[in-house]
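Each remark here refers to the structure printed beneath this line.
In this view, the complex is presented without one of its protein chains, the others remaining in place.
Moving on, here comes chain A:
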Amino acid sequence: MAAHLKKRVYEEFTKVVQQHEDLSAKKLRLTKPSKSAALHVDLCKATSPADALQYLLQFARKPVEVESVEGVVRILLEHYYKENDASVRLKIASLLGLLSKTAGFSPDCIVDDAINTLQNEKSHQVLAQLLDTLLVIGTKLTENPSVRMRLVEVACKHLTDSSHGVRNKCLQLIGCLGPVEKGVAKEAESQAAKDVQKIIGDHFNDQDPRVRTAAIKAMLQLHERGLKLQQAIYGQACKLLADDYEQVRSAAVQLIWVLSQLYPESIVPIPSSNEEIRLVDDAFGKICHMVSDGSWVVRVQAAKLLGSMQQVSSHFLEQTLDKKLMSDLRRKRTAHERAKELYSSGEFSSGRKWGDDAPKEEIDTGAVNLIESGACGAFVHGLEDEMYEVRIAAVEALCMLAQSSPSFAEKCLDFLVDMFNDEIEEVRLQSIHTMRKISNNITLREDQLDTVLAVLEDSSRDIREALHELLCCTNVSTKEGIHLALVELLKNLTKYPTDRESIWKCLKFLGSRHPTLVLPLVPELLSTHPFFDTPEPDMDDPAYIAVLVLIFNAAKSCPTMPALFSDHTFRHYAYLRDSLSHLVPPLRLPGRKLVSSPVSPSITPHEDPSQQFLHQSLERVYNLQHLDPQGIQELLEFTIRDLQRLGELQSELAGMADFTATYLQCQLLLIKALQEKLWNVAAPLYLKQNALASAAAKQIVEETYKMEFMYSGVENKQVVIIHHMRLQAKALQLIVTARTARGVEPLFGMCEKFLQEVDSFQRCFISELPRMQGSFVDKLLDLMPRLVTSKPSEVVKILQTTLRQSTFLHLPLPERLHRASANIIEPTGESDNPLRFTSGLVVALDIDATLEHVQDPQGTVKVQVLYPDGQAQLIHPKPADFRNPGPGRHRLITQVYLSHTAWTEPCQIEVRLLLAYNSNRSKATAKVPKSTWNESMEALPQPENGIEGTIPFSKPVKVYIMPKPARR
C-alpha cells in the first residue's frame, strides 16, 4: 500500500515538474525583441481563457518600452474584441491602464479606441475597469480639454449603470476630470456635462453607500481642483451626516467642513424654528455632533476638523466645553467649577465629605436638553473618548482653537490639565505641548498648577522635560504658586537627579517671569533670619543652586531684592555667575564690589564684554603677524589659552571661542613645524623632528575636519579658510615625505594628487580667492604653470618656500557658531555592578544621550563601542531613535547590542558617540553649482573628495561588563 502511495506521489510530482518546463519555455519567447508580436502570438495560441489570462499575467510582470506601448495596446484591443471571457477582458482593460501610465507615452492616440470598448461591454466589472483606464488616460491628458470633456460625457452616460462599481468609477472620473473653470465652458460642449456639480450631487442619495461615498469624494476632488462648490449642496451634505454607513458620514463631515470654509458668513435657517445662524456656526455644531458618532473613524475626522474652524463665533466655541451636570434632577457643579470656587473661597480641599458634590438647586425638568443640538460638550466627549486617536485629535483641535481665541484658551485649561493624567503617554505628552503652545494666553490657578506639577514625578523623561518647558513659559498668579512649583521641582530633582539642567533652566525662566511673586518668598527660600545667622548652605547642592537660580533671575528685574541677601549669598552669586553663567544673569548689587558688572561703564549693555574680549584678542593676533617667530608663538599660545578659558565660562560664546582656538592651534602647529631645523639638514639625521613635523601635519588635517563638520553655522567664508589650512598641512606632508622618502616614484603620485587638490580648491572657491591676497594658495596659483611642468623635487622646493612666505589668514567669525556636542546620560558609568551575560549571546545596553547643534543627526551620529582588546564596534542608530525636543537639540535613545567571547573577570568597555562626516557632503562643495561639479567629477577622479571619517564628540562612558562562559 505504502509503496503504491509513494509511486503516486512521485507521479504527481513529475507531472508538476513538466508543467514548469512548459511555462519556462513560454517565458523565453516573451523576451523576444518585439513585445507586441510575441504577445500576439501568445494570445492567439491560448486555447482557453485561463491560458490567455496566464499569458497576460506574465506579460504584466515586465516593463514595456515607450516605443512599443502603442503596438501592444493595439494588440490588446484586438484581442479584447475577440475575447468572450470577462475575466480576460478585465485583465486586458487593467493592462491598458497600466500601459498608458508608462512614462513618456502620450495616450491621445488610444483615447478613441478605449472609449469604443465601452460601447458593447456587458460585464459590470470590465466596465468599471475600463472606466478606470479612462481615468488614467484622462489624468495624463489634463491639458487637453476636449478629451476631458469627452471622457466626462462617457462617464455621465454610464452613471445610470446598475452596478455600484461602475457608478463609483464614473463619479471618480467626473471628479478628477470634470470642468473646473465654470462659465468658461463653451455652450457647445456643456450640454452633456452641463453642471458636474449637479450630476454628482444627484448621486448623494444613491442607494449604494459606496456610490454615495464616491460622490462626496468626487465633490471634494472638484473642490481641490479649484471649483467653487455651490452652497446649495450644504443641505444635502447635512442629511448625509445621518447616513448609516461610516465612510459616507466621514466624507460628509469633510464636505461640510469645506463648505463652512467657503461660505462662513452665509446665513442658514435653523430647522423647526425661525431663527437663522451663520453657516460656519451651523457647520461647527454639526461637526461637533459627529464627535459622539458611533464610529471612531468619523469621530477622529470630526475632532480633527474642528480645530481648523477658526471663524466660528466664540459663543459656539465655548459651548464645546460645556456640560451641564445634574444629579437626581438637581443642578450639580462640575469638579472644575468646584475647584474654582474652593480656590476663590480660600479653602483647599475637595471631596472630603460625601456631600461635598451634593447637588444644589432644582432643575426645571422641561429645560434640560439631554441631546443638545449644536456644539454642547463636543470636546468634553472627545477628550473622554475610548480611542486615543480621537483624544489626540481633540487635544490638537483644542490647541488650534485656543491659539486663536484667548478666552477659549482660558476655558479649556481645566480640560487640558485633566488630560495630563491620560493613560496613554502620547496623549499626555501632546496635551503638555498644547498647553505650552497656548501659554501666552493663560494664567494657571493654584489648583491647576497643583495638578500640573503632580505630573513632574512621571517616570518618563519625555513627559518631565516637556513639563519643564511648559513651566518655563507659564504665568503663575500667586506667590504660593511659585513656592509650590519650586517645591515640586526640587522634589523632582531629588527623585531624578539627571533632570538637573532642565530644572535649573526652568527655574531661570520662572524667576525672570515672576520677580514680584518671588520677592516675598526670598527670606524663606534663603532661610535667612532677622537676628540670627543661619548656617551657610552647601554650595554644591543642586537643590540650593536651583533656589539661587530662581532668586537671582528674579532679582534681575527687582532691584530691591538683593537687600534681602545675606553675605554668603553674594559670594555664591559670584561663584555661580562664573560657573553657571548661562543660568545666572548679571546683577547690579548695591554697596558691594560689582562682581561681574563691566569694568568700563562706557560699554553699552548690548555688547557683551566677553564678546568684546574675544574680538580684541583675535585682533591682537591678526595684527601682530610680522613679529619674530618666537613672539608669534607665545602670543598664539596665550591667546589659545584665553579663548579656551572663555569658552568654558561663557557657554554662548563657547562655539566661537573653540572654533577660533582650534584655528589658532592649527596655525601654531604649522609655524612650529616650519621652525624645525630639519629643513636645513639632511633628512636621515633628523628622524625625530621629522616625526614631529609629520605628526603636526596630521593633526592639522584632523583639526580642520573637526572645524568643518563639528560646528553648525559655519559659512563658506570659514570653509575656505579651513580648506586652505588643510591644503597647507598637505603641502607640509608632501615636503616631509619628500625629505624622508627614498626614490622619486612615490613622490610623483603625491605631487600630482596635491596639484589636483589645489586645482579643485581653486574651482570650488573661485569667488573667495580675491580675498586671499598673499596667502599660500594665492602664491601657489601664481606659480601653477611652473608647478605643473616641473619635477617633484622642484615642486617640493617651491612649496617649501611659499609655505614659509605665506601670510596668516584672518578668520572671519560668523554670526552664530555652535559646536556640536553630545552628552551621554545613560549609562552613567558609575555602576560597579558588571552587566553579566552569557558569552556568544547579546546583551542590550540602553543609551540615552542629548545632542546639541548637530545637523542631520540621523545621518551622522554613530555609537562606538570599544572593547578592552581594542576591538571597536560602530553602531548606526535607527532614525526613529532620535527625537527633537527643541530647535538645535536632539535626543538619542537607543539600544546597542554587545557581545563578546568569555572573559575571566569583568572589565570596562567604552561607549562614545561619533560624528561621521564625508567630505563629499561638505558644505562648501554643496554650494558649488551642480554643472561644474559634475564636470569636474568626470574630468578628475578625486579620491580626496570621498574621504569619510568620524569625530568623537562626546565624553566616553565606561560600562562594566562581564561575558560569562556558557554553562553546559
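Criterion: contacts are C-beta pairs under 8 Å (C-beta built on N, C-alpha and C of every residue); 3 or more make two chains touch, one makes a residue touch a chain; residues count from 1.
The definition used in the following text is that contacts and distances are computed from a predicted model.
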UniProt lists the protein of the undisplayed chain, choosing from "Integrator complex subunit 11", "Glycine cleavage system H protein", "Cytochrome b-245 light chain" or "AP-4 complex subunit mu-like", as "Integrator complex subunit 11"
Pick out which of A:47, A:84, A:160 or A:789 touches the chain that's been left out of the picture.
A:160
Of A:388, A:544, A:837 or A:903, the one touching the omitted chain in the full complex
A:388
Looking at the whole complex, which of A:451, A:790 or A:807 touches the chain that is not displayed?
A:451
Give me the chain A residues in contact with the hidden chain, please.
160, 162, 205, 207, 244, 292, 294, 323-329, 332, 334-336, 350-354, 356-357, 365, 368-371, 380, 383-388, 415, 418-419, 421-424, 451, 454, 457-460, 495
